[in-house]
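These notes concern the structure reproduced below.
As you look at this complex, bear in mind that one protein chain is not there, while each of the others sits in place.
Entry: subunit A
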Amino acid sequence: MSGTAFAGARERRVSTGGVELCVVELGEADRPTVVLVHGYPDSKEVWSEVAERLAARFHVVLYDVRGHGRSTAPVPLRGGFTLEKLTDDFLAVADAVSPDRPVHLVGHDWGSVQGWEFATTARTEGRIASFTSMSGPSLDHFGHWIKKRMARPTPRRAAQLLNQGAKSWYVYMLHTPVLPELAWRGPLGKRWPKILQRIEKVPSGSYPTASLPSDAAHGAWLYRDNVRSRMRRPRADAYAHVPVQLITPTGDAFLSERLYDDLELWAPDLLRRTLPAKHWVPRTRPDQLAAWITDFVTSREEPATRAPEQRAPGRYADRFGGQLVLVTGAASGIGRATAFAFAEAGARVVCVDRDAEGAARTADMARLVGAAEAWGECVDVSDEQAMEKLAAKVAAEYGIVDVLVNNAGIGLSGPFLETTSEDWKKVLDVNLWGVIHGCRIFGKQMAERGQGGHIVNTASAAAYLPSRTLPAYSTSKAAVLMLSECLRAELASQSIGVSAICPGIVNTNITATSRFAGVDEAEEKRRQARSSRLYGLRNFPPEKVADAIVLAVVRNQAVVPVTPESKGALWMSRFAPGTLRRLARLEPRL
């Protein structure tokens, strides 16, 4: 079984405490060692995708926890799965694969629960260089978390308790005798792969393995041997003696994000990461995990080259650190501010614009405020071929885009009857086709990768605000809004979110470059200056729109009006459309 999951792997067996563990190694042995520990009900194959990606840089070690996969089970089972014995196993493996150097530990689910035990007991000190935890809290921290909330149950704390209490339903089930074993060896074991696919969106393939029923049946003793005792008497000295990277999937059905609220008390050197995903991240988000593990391990191996995104000051650095963000129209205004906002969160930013110099400048400044990397690209979004070329280049050199911001747009004002078809073509080419090309080309890459992502399209308040002065512009933006809504529906099943941003009147240079149809050049200049001045008086900064964009991605919002007038207009378009129609007839004096 393991032979098929890991190409080119070296296998060995390590005996310890009456059991034999199946250990698999990938990558060159003189590289830093990364030990991946699986959870429940899993075997080491849960890591196959991640291990493959890490093997190029590290000495990757995986083992089946006792009673799982191809490791043997202790006899008797009861009392054979205590955290003390699991620590013995880990030390035996670490000594076998990396006798001289401490190892970097990575745990998922119960692997992470064990990992916390390893990272906090005294006898492993000096054997672990770092610990990356995902979806598995320390039982001791968990115990203290419950005790604290029981001792003084304010409404909020009580709600947190109830919430996690409901999420832990399966833990109570596993404490019943015999029934879980019967279920796993019977119908549950048979249906589990389908359940994972349907509910957890785990891609089908070689995982889970055929050993699942016995893994799950044996693994029930992980809970029975440890949970009650640790909940009753959590260790008071469970402080991590290693740097910890905590990766929290926000859609985890079994663990509340609130469990980690006070973790800084227990782990002084803590780096937080957040991932919009469900519980089985090693299967659903291997690229992101591999990137974060690589960054973290490398930064601990070579402290001098500590990755800059770990120093990013932004509020959402945990969410966007190291992610690839592409912004169009990034040489000015909202696009530029958005690039900076993501840069502050530690993202890698591709700044696209027709204005090469401006795009380069944005990239330059983005690096200064915290972007791990930033590049300026000179592309006209309305040029399909150029966009195709850009996408190929980005995919080849920087990776698959995690967040795409289709922001490039131009302004066009003037009565419909005086707007030429040339004017129409120009505004639709940039405002609508630019967005279509972006969504189609980069969205396709995102969907093909199958590891989620987000698309933000900059629409406008004009999308729902009729006006006699902006027929062409409003039409293009209304199309963008509807496109975003449809695309959101289509891509939801692939965990790709789509948001439409409707900024409103924002102080950017769009007014200075707008075309005013039906007037001569001098008058156009005058109106550009006049409208710029008015927008300047309104003085709503593009930075606030950028913040709204970042938040829209974090919260996966569908339609986001930003300025008060944009919010008001959206409200009126729903509840008082007649008033808006009457207002649309007014012609503002410029």
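Note that a residue touches a chain if its C-beta (ideal position, glycine included) is under 8 Å from a C-beta of that chain, and two chains touch if they have at least 3 such contacts; residues count from 1.
Just so it is clear, contacts and distances are computed from a predicted model.
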item: Record-based protein name (UniProt) of the chain missing from this complex, from "M24 family metallopeptidase", "Spermidine/putrescine import ATP-binding protein PotA", "Ion-translocating oxidoreductase complex subunit C" or "Iron ABC transporter permease"; value: "M24 family metallopeptidase"
item: Candidates A:Asp89, A:Asp109, A:Glu344 or A:Asp402 - the one touching the absent chain; value: A:Glu344
item: Of A:Leu83, A:Val369 or A:Val403, the one touching the omitted chain in the full complex; value: A:Val369
item: Among A:Arg361, A:His437, A:His454 or A:Arg515, residue touching the chain not depicted; value: A:Arg361
item: Hidden partner chain, touching residue among A:Glu257, A:Glu543 or A:Glu565; value: A:Glu543
item: Absent-chain interface as seen on subunit A, which is shown; value: 332, 336, 340, 344, 358, 361-362, 365, 368-369, 509, 536, 539, 541, 543
